[in-house]
Each structure stands twice: as C-alpha cells, then as structure tokens.
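The complex appears here without one of its protein chains, the remainder shown in place.
As written, the chain order gives the labels A, B, C, D and E, with residue 1 at the start of each chain.
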Amino acid sequence: MKTLHIIREKDHALAISTARDQAGPASAAGNELAVLLIHDAVLTGEDRLGGLSATVTVTIMVLKDDAAARAVESPYPSIDYDGMLKLVFDSDKVICW
Amino acid sequence: MKTLHIIREKDHALAISTARDQAGPASAAGNELAVLLIHDAVLTGEDRLGGLSATVTVTIMVLKDDAAARAVESPYPSIDYDGMLKLVFDSDKVICW
Amino acid sequence: MSQMKGKLGILLATSPESENTHTVVRLTETALTAGVVVEMFLMCDGVYHLQDPRLAELAAKGAKVVVCAHNAAERNVERKDFVHWGSQYDLALLVNDSDRFLSFN
Amino acid sequence: MSQMKGKLGILLATSPESENTHTVVRLTETALTAGVVVEMFLMCDGVYHLQDPRLAELAAKGAKVVVCAHNAAERNVERKDFVHWGSQYDLALLVNDSDRFLSFN
Amino acid sequence: MTDVVVIIPTTPFNTLRNSEGLRMSVGLTLEEDNKVTVLFIEDGVYLLRKTDPELIGSGIIYKHLDALRSLGHRVVADKESLDERGISELGTEADILPRGRIVEMLTDADRVIPWQ
Partner (left out) sequence: MTDVVVIIPTTPFNTLRNSEGLRMSVGLTLEEDNKVTVLFIEDGVYLLRKTDPELIGSGIIYKHLDALRSLGHRVVADKESLDERGISELGTEADILPRGRIVEMLTDADRVIPWQ
C-alpha cells in the first residue's frame, strides 16, 4: 500500500511526525510512503525530514513551480502538475495537510 | 513610557520575545510594559511568559470573555472591554500582534 | 499526458487569498485534460470563490462545482449559475464516491 | 464608563470568519459609548465585512468605516452605502492622525 | 464502508472554523456508508474542555460532538496532546488513545481530512 502526504506548510510538525511514525519499524513490510512538498512547505529543512527513512520506501518530492517561485533549490526531485496528478492516482491513500 | 502588547495567538514567539527584550536590562528606567492576552493567546503557558519581569514594571492581563469562553482560569487578572479601551489609551504605544 | 480514469474530489475551504486556489485551478485543469472527472466542494471562506472568475472558468471546462449554500447565505454571497447550490450532504457523497479526495483548507 | 477623548484607528484585514470581528465590534461599541471617535479601515479579506450586518450596525452607531476599493473590486464585493469607498491613502492618514492604532490581521 | 477521519489540530476559537469542521463532520454522516471519526490532537484538544463559545460569538462545539456520538460515530483525543497541555478533565466525552493507535487509525482510514 502506498500513502501520499501532500504538505503545504513549512515545518508542518503533525504531518511530518505522522509520516515518520508510518515509516517506522511498526509499519507493515511492503508499504510505501511518498511526501510531496508544495506551497511554503518547499522551505521545510532537510533536517526536519531526516527521520523519514526506515523499513519502508520513502520518496520525497517538491512541486516544481512552488519551489522555483520561492528561489528554492531543493535537494528533492521536482514534479509538475502532470506528475502530481499521476502521483495522487498512483497512491492508494492521500492526505493533503 | 508605557508600551502595551496585545497578543492574539497562543505562544506567539515574536510578540513574547519582543516584550521580553523590551523588559530587559537595556531598557530605560521608568519604562512600563503591559501585555494583554486575548483570543487563543489566553492559552499561552505561564512558562512562556516567565521571562517577562526585569528592570521595568510588567503587567500581564487577560480579556475576561476570551478566557472564560475557553475555560481558562488564568493566573493573570482579567479585564473587560471597558478595561481594554482604557488600557489602550493609558498606554503611550500599542502593538496589536 | 496520457488519458486517465477516475474521479477526483476536492474540498476548498479557504478564500481566494490562499495559494490553495492556484493549486486547485492548475491541478483541476491538468486532471480535466487527462480525462479525470473533477468535483469540488466549496465551504467556509471557500464560498467567496463564487465571486472569482477562475472557478467559473473551471466549471466551463467541465469541473462540477458545488457550494455549501448555508455558508454562502450566511456570508451574503450571491448564487451563481456555474455552481450547484448544495449542502454538506453533497460533500458526504463526494468523500464517499470519489476515487481520490484532497482537502485544501 | 466615564467619557474619554481621542480617536481610535483600527485596521481589519481578516474575513468575518476570524475572532477579530467580534473583538473589533465589542471594542468599537465600547469606544463609541465612551465618546471615543472610531475609524476603521477594511482591506484584504476584511472587505468581505461589507456583506456583514455587524459592520453596518457599527457605522449606524457612529463608527466611520473605510474600505480599500481596490481590494473590494478585485473580490467583486459590491459597494455599500455605509462605507466610504477609499484607498490606501485613507489608511495612511488614519495611521497618522489617530491617537491609538490597532491592527487586526 | 468508507472510513473518514477529520483531524482538528488548531487552537479553539481564533476563527469560526473549528465549529465549521465539526458541522462538516456531522454532515459527512449523511451518507450512511461513511464511518466518521473526529480526532482532536495538538492544540485541538483545548476544544474538549468545558468551553463556552457563545460568550465570544463563536460557533457551537458540543452539540456537534453529541450528534456524532448519538449517530454512532466516534470522537477521539490524542493522549499525548492532552498530557503535554496538562488537560485531565474534559467537558465532553472522547476516546483517549495513545499516539500509536492514532497513527494506525490514520493509516487505516480511507479518507483523512486535516482541518485547520
């Protein structure tokens, strides 16, 4: 099962901690996790997202325009709206924080 | 000179740190500082406001209805809208955060 | 982009001042182009989008736009032709029958 | 309350969804009763107060209500009789000539 | 059955939105196939105290929660959030769950609507 977290605010503590907990050792093997940073969430520091790697596969991405508008050269791969739509439908569950 | 800080949000870091800095040893003797907590700021913890006492006189108050609506029994004295209006005009400067 | 199937549900509960509007507009346009059915529900300050030309354009392109009539009425926002004058029941159905559901609030 | 003198300036830049509205209404009523002159400036989502009966009541009680016409126009908010259809110049004057100025945004 | 969780994470009354989010939650039960849970977490737990929103012209809270429960839906509070804020007495009923169970609930839900 693949869960997508779309995060809109910088350093969104509850969203990040939820994703981190879901990525933790208690989660079922084979689960996949994706995080898409949009809006001011593209400014979220790498240190905040650091815990997001564990027993499940985690992919972190940013929405291209939203990062570029903020002069953010993100360490994460960027996708456009086509990619965002595809990601939403490729995931089994989506939470838009 | 008396400065009034009206704070609307819980744990408003910038408002509290500004008031704390103004209350610090660098401030001119005789200065007075008042803090009025309204809206969800009535939930601000005492520990957060703890640093607000130094070389100047600091008075912390809450707006009565706003605290009561939230079931907050504040350690600070409460005032009503008459008191708030009077406080605003008794202060030389007001910042409504 | 290749054609996709399914229905995307969107909740928009913020005023046009929010960046949510831009994202919802762009994502909806992308979805409609790809063949995805889009239905969005406006509530709270989101009902002010009845006065925003961008939402009228999305409706013209094929998105179904439903508004919480209660929230619109209490804000004295006028009814517009491009929206369905609905209720929270419509949101309850949308949450249930959409394939993916995104909340912007 | 004993009579007071002076002019209170208020900036209201949030929609009626905010608790700011309640506070501004109560404080303005209190000020008017005490003999204080109140002038408020509505901008950003604050212009949606033109559709809110509480602001019309404050104006009826003697508060001067000025709106940023630019923000109202871009939100397609209709002009109302109880407000002065103004500009940021009015805010510049109010910030300068009020005795106390409170921002609610 | 569609399992819907509405998350209420913000302070009580700076806007009317928390009341609106609860009105929405009640509305979500109108589709009988929806099973609704309202989750109070972080500063959202302050809403579970014996509040009196009428005092400040704000929207109702308790009636919505009563309606949800009486319709067989669920009101949940995060224990960690309550403890951190020293809240031991609630003005309304809620199932108090540890964070681990909350995360499971969010993982299992078909729809999650974070409100703010």
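Just so we're on the same page, a residue touches a chain if its C-beta (ideal position, glycine included) is under 8 Å from a C-beta of that chain, and two chains touch if they have at least 3 such contacts.
Computed from a predicted structure; not experimentally measured.
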Of the chains you can see, which ones touch the chain that is left out? A, B, C, D
At which residues does chain A meet the chain that is not included here? 8-10, 39-40, 43, 65-66, 68-71
Positions on chain C contacted by the hidden chain, ascending: 17-19, 22
What is the set of chain D residues that contact the non-displayed chain in the whole complex? 11, 13, 43-44, 71, 87-89, 91-93, 95-96, 101, 103, 105
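As a convention for this text, only the chains that are shown with their structure count from here on.
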More than half overlap in residue numbers between the two sides of the chain C-chain D interface, or less? Answer same or different. same
Measuring between mean CA coordinates, which chain is farthest from chain D? A
With respect to inter-chain C-beta contacts, which pair, B-E or A-E, contains the greater number? B-E
Just give me the whole-number Å value for how far the CA centre of chain C lies from that of chain E. 24
Rounded to the nearest whole Å, what is the centre-to-centre distance of chain C and chain D, using the mean of the C-alpha atoms as each centre? 32
Chain A touches at least 2 other chains through residues 96
The positions of chain D in contact with two or more other chains are 17, 19
Interchain contacts (touch definition) - all pairs: A-C, A-E, B-D, B-E, C-D, C-E, D-E
